[in-house]
Structures are given as C-alpha cells and as structure tokens.
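The complex is shown incomplete by one protein chain, all other protein chains being positioned as in the whole.
Order as written gives the chain letters A and B; numbering starts at 1 within each chain.
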Amino acid sequence: MQSVPDHLFSKKQSGLNNQKLSLKKSRSFWKDAFYRLRENKLAMTGFGIIIGLIIMSIIGPFIVPYSYSEQSLLDSNLPPSLNHWFGTDDLGRDLFSRTWVGARISLFIGITAVVIDVIVGVLWGGIAAYKGGKTDEIMMRIVDILYGLPHLLITILLMVVLEPGLLTIIIAMAATGWVGMARLVRGEILRLKESEFVLATKVMGGGLFRILFKQLIPNAMGPIIISITLSVPGAIFAEATLSFLGLGVPVPLASWGTMTSEGLVTLLTGEIWRLFFPAFFISLTMFAFNVLGDGLRDALDPKLKR
Amino acid sequence: MELLLDVNNLSITFKSKEKTVHAVRNVSFHVNKGEVLAIVGESGCGKSVTAKSIMRLLPEKTGRIMDGSIMFDGKEITTMNKKELVKYRGDRIGMVFQDPMSSLNPTMTVGDQIAEGLMIHKGYKKKKAREKAIELIRQVRIANPVHCCTKYPHQLSGGMRQRIVIAMALICEPDLLIADEPTTALDVTIQAEILNLLKELQEKMGMAIIIITHDLGVVAKFSDRVNVMYAGEIVERGTLREIFYHPQHPYTLGLLKSIPKLDHDFCEKLAVIEGSPPDLSILPKGCAFSERCSHAMDVCDQYHPEQFDQSSTHQVSCWLTDSRASRAPRVYSITH
Partner (left out) sequence: MLQFMFRRLIGAVITLFFIITLTFVLMSAIPGDPFTSDARVPEQVLDNLRDHYGLNDPIMVQYFKYLKGALFLDFGPSIKWDNQTVNELIATGFPVSAILGIQALAIAIFFGILLGIIAAFNHNKSFDYMAMIIAILGLSVPSFIFATILINFFAIKLQWFPVATWGTWQHSILPSIALAVAPMAYIARLTRSSILEVLSMDYIQTALAKGVTGYRFIIVHVLRNALIPVVTILGPITATILTGSFVIEQIFGIPGLGKYFVEGISDRDYPLILGTSFFYSAILVFFVILVDIAYGVIDPRIKLIKGRD
C-alpha cells in the first residue's frame, strides 16, 4: 500500500486539462516521403552514384588529354596505367575518355527515351481514362496489342529500317516504351476518378482542369515517378543490348554496349580491362537506378514498406 | 465454478525503432468454465492485444509479454514452446476475428477451412472432416450447407462469412472461445443474428467465451461478467448487473452514458467523453484517465489508483472510491 497524503483528495482546480493533448504536427505527404527516402541508405547510395555518373559523363572526357576517338596504334591494348587510367583498346583509344563518352550516351538515351515515354504515356493514358467509353476502349485495345508484343524485337526491326544514330535508338525505344506508362497512368486516373476526394471537388464545383491538374496528376505522381526511375535502367539495358548486337550508335561513337561488345574477344586474348570497365559501369548505373527506384517506391507507398 | 483461464499481472509492450508502447499493463482476470466474460473499452485500449496474447498471436518481433502469467486449465501458456502451443490453438481455444471479409483464406473453400481444424487436431481424414464441417455449417444456420461447403469466401456475404468463421472456431469444440469484436464489421441487423447464434451455441456446447467489444449493447446481450479496460489497464470489473447499475469508475459511467437510447429525445445530444486516450509510450504517473475525468482530484495526477473492492466480484481502480474522497462529488448509479 502506498501512503497517499490526505490533502490531495480535493477536486482539481485546473479542471479538465485536455489542452495538453496536443495534436501531433502532421507533415505533408511529400515531405514525409522525402524524409523516408533520406533514411534509406541504399537508395541514397544509388542517388549519389547517379549524381557522380552524371558529373563524370560531363567532365570525364576532359580530365585526360586524349579524345575518345583519337587512335594511336602504337599504344594499342595497353593495360591501365598512370597515363591511361583505364587502359587503351585495340586501336589505341583511351578507355577512360571512351568510358565517360559512353556514359553520356547511355544516360542520355536512357533518360530521353523515358521522358518521351512519360509524355506520350501520360497523354495517351490520361485521355483514354478521362474520355472513357468508346475512345478508351479503342485506345486501350491498341495498347493491349502493343503490350503483347516482344518489345526488343520491334525495337530491333525499327533499328534496321531507320538510319543508324542516336535519335534512331531513342525513337525505336520510345516506340514501344510508352505502352507500359499509358497503362499505368490510365489505371491510376481511373482509380482516382472514383475516389471520394475527387468527388468532393466535383460536388463543390471544381472545374475539369482543376481536377485534372490539382488532384488527378499530383496523386498519380507517385507511381509515375517510381515507374520512371525503374524504366531508366530498362532503357539503358535495351541500348546496351542493341549496341551489343551491332545495332547501336555508329563508330566512332562509343556506348557501353558497343565497348562491351568490342571487348568480348578479350576473354580469349586476355586484355580483360577492355571488357571490365564498360561492363562494370553499365552494371553500376543499373544498380543505382534500381535501388533508387526501390527506395522511392518504399518512400512513396508506405503501405508497401515492411 | 471451475477456473478455466487465469491471467495474472499481464504486461505487454510493443517495441519499434522510435518508441516502446506499453499496450497492456498489469492486467489480471479470470474466466470460469462455461461463463461469458466481456472485455470492454475503446479502440487502442489493449483489449485485442490481451486477447491475442492468450493465443500467443502477437507479432513475434515487436510484441512481447514482459511480465505475468496466463494459466489455461492449469497450464502456463506464456512459456509454452511452439509444439505445445499448437495443441491449444484451435483445439481447446477458438478465436473469432473482427473482419469476416479478410479473415478467411481467399483461395480455399470454406468447407476445407472449417474441416482443417479437425484434420490437424483430431486426425480426421478429409472425407469425415468434411461431413462434420457440413454438420456445423448447418448448425450456424446457413441454408444448403452441402452447397455452401464448396464455395470460396468471396462468394459469400459478410454475415455468412462470419458464421463460417464461427464454425471454424468451434469445429473442435473448444473450452474457450475468444471473440474479438465479432460483430463490429457487420450490418446492425446481422449483428443481432450473430450474437444470438453465439449465445445459442455457447449454451449448447457449454464453452466459455471472452467477448471483446467496444459496444455495451453487445455486452448487455449475453455476458455474465464485465471487465472495463482503459489505456492498457482494467479499471473496473464486476458482474453485468454491477457494471450496468452501479458503475463506480467515471470512465465506465461515461461509456454507459454514451449509449443512445430509444426513449431519448432526438434533440438531446449524446454524452461524450471529452479528449482522447493517452499516448502509451509515456507511462502516466497517476491515473491514466485523470486528464479526461471531470471528477479528477490532485491525487489522480500523482498516484496510481489502488484497487478498491466494492463486493467480492466488483473491483474499481479509482481514487474517488477512497474514503477520503468524500468531499468530491460521488459518481453514482444511473437509471437504466
């Protein structure tokens, strides 16, 4: 038994002190997501790698005194050294310089292709979802047909028809890439169109544009951002595959795919660095985008976080 | 009366990176064979956690029984290993969950889900187990049990699914049924049917029931004794009569006052308990309810209330029942 002083048994003067039960300050969704992302070490590593790769793709080729296309047959197949940090290839071209030119091309293709995907996909999916009815049906039937095709096959066929070049690769990849985005956007908008907060805005007399831009698009943003981040490595991979098959950027341009392809013979001849650097950087880039995409998904969709 | 379940000084905490939540603190109660005990309280008061701890169904990594004992039929449950535990789950203790929509396995026919218990605990072959399952489906009053047996949960309505869940919990004829908010997710008309069904089956099978609810209407319907929980503690316990006609704790009184009545004037506002329950990651020094209590005294903020006996069956944890608190207005019975 605790001993309790008698004088405490009188009614509290302060009365109810419910004021103490303050409401927790709620952070906005995006701030909260950003906070969660920052806590995710792996995702932040990925983000750091991407920033580093972008910086190096800009300044990398200028650091060393060799251009990516300069041939010097006397210096062919040199292993990595103080002069040539990543060594040279069979034509004596500096691999450090070529690697970062390759980075430029891979990142440029990856990002541009995905930007086109997003623009086309958001428009297509958005219009289909918003119009509904017959329009929706026809537009989505087209998407379904394209979705059922092996994409790389179509891309390869397109590459054969069009003039080889950077733009061609981007067009060929965007031709099939937007389909997934269109499906995603349509699904999201249909879901949101039915949601109560959109209904509430309608009831309160919000206009069409207000609903589309203030509510539908921002709320569909999460899945779109995640999809973008995870599409970039897909596009980089597709470019590398095309280049590997000899359908990539024309010589003397270098992409990681062409460099890997050229380096394949070194498995037998032994100048393994020619294969190692491009292969390593493709994998590193894909890894960085994948972990950042995963982190974004966890951050933007807390329900999935476990 | 023969003792079936005896819970003593049970304390449960949940740990996460940021904080430790003391969800259940020093809870003691018992259930006799064949009786119905109601545990009442608002959401988050620890009643479901208490129920799950009896089955040891707390999430292994975060929820932990810190202290206390749970004796079922003379055996200690808190220290049992998995093998022993499984013998109790579903066989001697059955459980009915809140949401019949999500508590059935979507890819298994309801017949198989009911029969599963028999196959595990009684070693029945599939055919025999299914026959018994059909029999039980009939007993929970579903028309055409043979046909129903082959259906998947999504093909049934909410009320039907809850009947299936009940049948599933009862298939091994357990000594104790734990019903965690069994009617909360259902339509009002179906709620009554399910309660009547539970009551009827309880009388027929003679099992004990712990019913967990926030709805005093459910309590009044068929419990023998009532425990009122607030912020992880039992604040008042007594027989149905004692709790409904002589509530001592201001929280119990508040709960009773907030029941809508048919003879109520519609213009009259329902009584509400102001404020919200305290954050259980910070343990209150005094009474957890003092901040919301309109009769709070200085002592309530500083000292944890002792337990006062009102009768052999009726206990209250509230300083207002202390003899020295006579100056404060007494909370007294309400007419019902």
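The criterion applied here is as follows: contacts are C-beta pairs under 8 Å (C-beta built on N, C-alpha and C of every residue); 3 or more make two chains touch, one makes a residue touch a chain.
Quick caveat, the model's predicted, so the values are computed rather than measured.
Engineer: Specify the shown partners of the omitted chain in the complete complex.
Structural biologist: If we consider the entire complex, the absent chain touches A, B.
Engineer: If the hidden chain were put back, which of B:S16, B:S43, B:T79 or B:Q155 would touch it?
Structural biologist: B:Q155
Engineer: Thinking of the whole complex, not just what is shown, which of A:I119, A:L157 or A:V251 touches the missing chain?
Structural biologist: Reading the full complex, the residue touching the unseen chain is A:L157.
Engineer: Spell out the interface residues on chain B facing the chain that's missing from view.
Structural biologist: Contacting residues on chain B, toward the hidden partner: 52, 55, 57, 61, 82, 86-91, 94-95, 97, 99, 102-108, 116-117, 120-121, 152, 154-155, 165, 168-169.
Engineer: By the contact definition given up top, give the residues of chain A that touch the hidden chain.
Structural biologist: Touch set of chain A with respect to the missing chain: 144-145, 148-154, 156-158, 160-161, 233, 237, 240-241, 244-247, 260, 264, 267-268, 272, 275, 279, 282-284, 286-287, 290-291, 294, 304, 306.
Criterion: only the chains that are shown with their structure count from here on.
Engineer: Between chain A and chain B, what is the separation of their C-alpha centroids in Å?
Structural biologist: 49
Engineer: Hey, which residues of chain A end up touching chain B in the complex?
Structural biologist: 1-2, 4, 6-12, 16-18, 20-21
Engineer: Taking the complex as given, what residues does chain B use to touch chain A?
Structural biologist: Chain B residues touching chain A: 274-276, 278, 290-304, 306, 319, 322, 324-325, 327-329.
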